[in-house]
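Every protein chain of the complex appears in place save one, which is left out.
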Amino acid sequence: MTSNSHVSTLPGSFIFRLRRLYIKSESLRGYSLLSPTLLAMLVGLAMPLIVLLTLSFWIQEYLDFIRTFSLKNYLDFFQKPIYTKILFKSIRMSGMVTIVTVLLAYPMAYYIAFRVKHNKLIWLILITVPFWTSYLLRVFAWKIMLGYNGVINSGLKTLGILSEPLEFLLYNPAAVVITLAHAWAAFAILPIYVSLEKIDRSLLEASRDLGENTFMTFMRVTLPLSLPGVIAASLLVFIPTVGDYVTPSLVGGPRGIMIGNIIQSMFGKAQNWPLGAAISVMSMLTVTLMVCLFLWGTHNFRKRVA
Amino acid sequence: MNQLQEYDMSQDAIISFHDVSKSFGDVKAINGANFEIQRGEFFALLGPSGCGKTTLLRMVAGFEIPDSGEISIDNQPMSGTPPNLRPVNMVFQNYAIFPHMDVRGNIAFGMRKSGLSKTELHRRIDETLELIKLQGYGKRRADELSGGQRQRVALARALIKQPKVLLLDEPLGALDKKLREQMQIELRQLQQQVGITFLFVTHDQEEALTLSDRIAVMTEGHVMEIASPAQLYENPSSRFVADFIGSMNFFPGEVTKSENGKLSISTDSMGEIDIPASNSEYADRSPVWVAIRPEKLKPVFTAPGDLSNVMQGVMGPSAYLGDRSHFYVHLSKREEPVLVALQNLERSIDQLRGPNQKVWLKWSTDALVVLPRD
Partner (left out) sequence: MKSNRPSWKPDGLLIYAAMYLTFIYLPVLFLPLFSFNSSTYITFPLKDFTLKWYDKMINSPDMHQALFNSIKVGMVVAILSTIFGLLAAKAVTRYRLKGRGPLVSFIMIPLVIPEIILAISLLILISQAEIPLSLWTVGFSHLLLCIPFSMLILISRMEGFDKSLEEAAMDLGENAWMTFWRVTFPIVLPGIVASLLLTFTISFDEFVLAFFLSSTDPTLPIYIWSSLRFPTKIPAILALGASIFVVSFFVVSFAEWLRRRGVKLEPTSGI
């Protein structure tokens, strides 16, 4: 650790006092161990977010920024209806995706936690295996499934069930929801599974012993106790989905656009970085607000059930 | 005879604490500890949970740094010296056996910088294995050992380095009763064989009394008293120590007269008593406790002729403990019952006299201890 070395040990000297402080303060030693990581995160997180915020108050002029404080971007955001409209639509769609994904994932997690006796690990691996393909390709897989000449349509046509392809399958919000529900499946299953696994089985037996049938035991014991996992899964799905632009651009079509696409175009073709920054800030604030509401709601739910 | 170094039981101090204090946040864990441990002693830090004994031990090892004051080992001040450079070694409460090495690897762990040749090192390990009576267990892993065996490996690992002091943190806490008693004997023998100073921490007073040459009784960061087990048991200097070690009956009283060699005390239950006191530091009218151990009260069930040094009462609940019996006696003028301990000298299965039986308790004056009361 520290060596009794050539460093000055004159009692009054600054270095001596510093060394003593370093040895004495566990906090200080811990932080110095943490410092490379902390430094990286500060540079990579705190600074960019501050810069983002700053940029949102500037204005784009041709290829440069006017670096004076202005609220124009935020005014644009609220006054031009398209931005708020699409932001709310994105929130709604993400909410839809979260609900669908979690609802579909829960019974699967429940099955592995409660019905599988041996080789739970195999099941978990089975679940995660499809996610070893590239995310882009998974989204693309749905595009080829749902497309006009895609797998479903051409398959049904070949089988003679359809004469004309179905047009409504692709390029709409529903396609986005299905695709994302598939893409996030593993992310939703794992936290719920962990939470269900932790439940002490004797609690369920106690509930049966006290007179509740299987369904009510689930409602009154299993579900509330698995809530932390459900919350974690919901957040893990909701937050990244709000900003997603890959899926909407591949399967969403013009009707399925989300706020992520708008932000991306601001930094791409539309070339209005400050406005993009302002939209990003507003999106983050809205998402944070939604998350707080969600957590507050579930907290109240838990209190009422308990 | 093995080659582990043996010290003379000389009288110089091996560890000294000078005004050592330490706080964790608002809590003052150690409050001005000031005492010495002699070379070759088996020394115990005894106290209830949270009294600071483990913190004090860890400060000797170097895992906690005092906020103020100085700890010296063999006359070398230790501040600024990290744990790996101190001439002490510790046996941890949960033994801390490295799971990824076998027994030999664990024992040899601290010998990397010893400069010994491989053959010499292996010979030393064999010697140590013999010392802890685990010959043949060299290749075993931690999860193949019982609790008692793991403890011996932890001991061996520390002893092979020939430290000046061996530190033990609640060494026998995790063992069951029989094993604990056996290990107590073995530890004592080991210490005498090896001859180094053992400093250990425990909350179990029976253990402290069995093993130690001297005990430091601690509470809430303060060292209340340091003395031999007999001294602490028969001649405690404070109510806390008297109460903490074993069981004690306390009778409130007031000093009526204090003159050369004799204290006169007036009590409710025991009447007026005269006690020879070596140092009459009690002023007139000072409040005191008169204390007597349960085994020093002799019960009789018929009225004694001589009524001096006798209390009369009525039997309360009793408990049969095999080699002795305990029972409570209710006295008039006293709310709390008196605890009496009686050796079961006769092989009689009859119950002790039932409750509400009249009983007279006799004592002798030299069994009494006078303690300050505030």
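Going by the order they are written in, the chains are A and B; count residues from 1 in each one.
Simple rule for what comes next: a residue touches a chain if its C-beta (ideal position, glycine included) is under 8 Å from a C-beta of that chain, and two chains touch if they have at least 3 such contacts.
Keep in mind that what you see is a predicted model, and the values were worked out from it rather than measured.
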Legend entry - Contact with the hidden chain (one of A:166, A:270 or A:284): A:284
Legend entry - Omitted-chain contact residue, chosen from B:46, B:59, B:73 or B:108: B:108
Legend entry - Of A:99, A:124, A:151 or A:166, the residue in touch with the unshown chain: A:151
Legend entry - Option touching the unshown chain, where B:18, B:161 or B:203 are the choices: B:161
Inset, instruction - For chain A, enumerate the residues touching the unshown chain of the complex. - result: 1, 26-27, 29-31, 33-34, 36-38, 40-41, 44-49, 51-52, 55, 104, 107-108, 110-112, 114-115, 126-127, 129-130, 132-138, 140-142, 144-145, 147, 149-151, 154-155, 157-158, 182, 185, 201, 204-205, 214, 235, 239-240, 242-246, 250, 260, 263-264, 267, 273, 276-277, 280, 283-284, 287
Legend entry - Contact set of chain B toward the excluded chain (per top definition): 61-63, 82-85, 88-90, 92-94, 96, 98-102, 104-105, 108-110, 112-113, 118, 121-122, 139, 141, 154, 157-158, 161
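Here, only the chains that are shown with their structure count from here on.
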Inset, instruction - Starting from the mean Cα coordinates of chain A and chain B, work out the distance between those two points in Å. - result: 58
